[in-house]
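Every protein chain but one is kept in place in this view of the complex.
Moving on to chain A:
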């Protein structure tokens, strides 16, 4: 949001003046991420992860387009062409490891981003649309990552494709035709690999489009902040540039150190060794698991082992797995507490930490074989997961007494002595022209 005190763009060079009159793109950027965008002054490091996620998308698109210059999406040669990239293409090993680990790091960053939003209730009014678009991005990311993992056509690729398209086969009536349509055959084969390549190329650009809407929606109310108290005056904010460009730059540096450590020193630690075995349609590896970032949802899928009424266990698992993410779409209306930040919600905070524990258990069980005690543990954790969103959040928001909120962001940062002294109250300046 452009608050009334936002700095105004003033082109100085003749070229910039010319551009500002014909196509004010520099003005747009200035108001979006430049000095023209005032941001709460109290953002902590959890607010770095949006920029990091954007950066991950760029890494994936750049390395992905390059890999596609050398990769052949044909079941006969896909595995070999991946090895060709690793051995023959200049820097191919680095680009491939960069892309593969980039996907993992994309998900690390996005999980932190999502749980930041859950703790500080960044989904609450007036920011519901940002949250909803974010859930759409997450779903697109999962589809993209799944199809990307199929491309090397190793054992995990093949059997992952078989199992994940098999999920759609669980849908009554239309399931089987739908699965055959998705695969273009009766089992994963060339047709499936070929179309997954096409869609794996397409979806990141769809993600990019939704990310633009996500940022647009964010800029209407402006960034949330750790207190959950809205911006009231100029002293509550600082311009995005240089304050947060610098802070995000520092965060990006830390992120890149860790990311490159993985790419250069343990590039296979997050992958599964069986994907270095070429796909064999006649033999399933003894222990197939998806990539680690799907584990919690895979654990929920496998937690349903009993038929329920007329619904078979397999379909129940599929419904539960999709529901575990779709429930996020309803979150802004399930959590009715008027207080945003978890810092001022003592009861909510305990349940939030319990949710983190449940997620950790689901992560752990999703990667483990489908045996006891993992099945029982994932059943308990899945139950808590759904209870948290559907029962606990609505209940807690009805009885919880929140702690007193600070009067303003400035007060939260500096104490109430200085708060609002030299502040320009928003209400009196509301009629000032707001630039987009």
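Here is the rule we go by: a residue touches a chain if its C-beta (ideal position, glycine included) is under 8 Å from a C-beta of that chain, and two chains touch if they have at least 3 such contacts; residues count from 1.
Criterion: contacts and distances are computed from a predicted model.
J.: Out of "Ubiquinol-cytochrome c reductase iron-sulfur subunit", "Electron transfer flavoprotein subunit alpha", "Phenylacetate-CoA oxygenase subunit PaaC" or "1,2-phenylacetyl-CoA epoxidase subunit B", which one is the UniProt protein name for the chain not included here?
T.: Choosing among "Ubiquinol-cytochrome c reductase iron-sulfur subunit", "Electron transfer flavoprotein subunit alpha", "Phenylacetate-CoA oxygenase subunit PaaC" or "1,2-phenylacetyl-CoA epoxidase subunit B", the correct UniProt name is "Ubiquinol-cytochrome c reductase iron-sulfur subunit".
J.: Among A:58, A:187 or A:220, which one touches the chain that has been omitted from the display?
T.: A:187
J.: Quick one: say which of A:19, A:139, A:238 or A:288 touches the chain that got left out.
T.: A:288
J.: Who touches the missing chain here, A:112, A:163 or A:238?
T.: Candidates A:112, A:163 or A:238; residue touching the omitted chain: A:163.
J.: Considering the entire assembly, which residues of chain A contact the chain that has been omitted?
T.: Given the touch definition above, chain A has residues 159, 162-163, 166-167, 169, 180-182, 184-187, 189, 191, 195, 281-288, 302, 305, 307, 312-314, 370-371 touching the missing chain.
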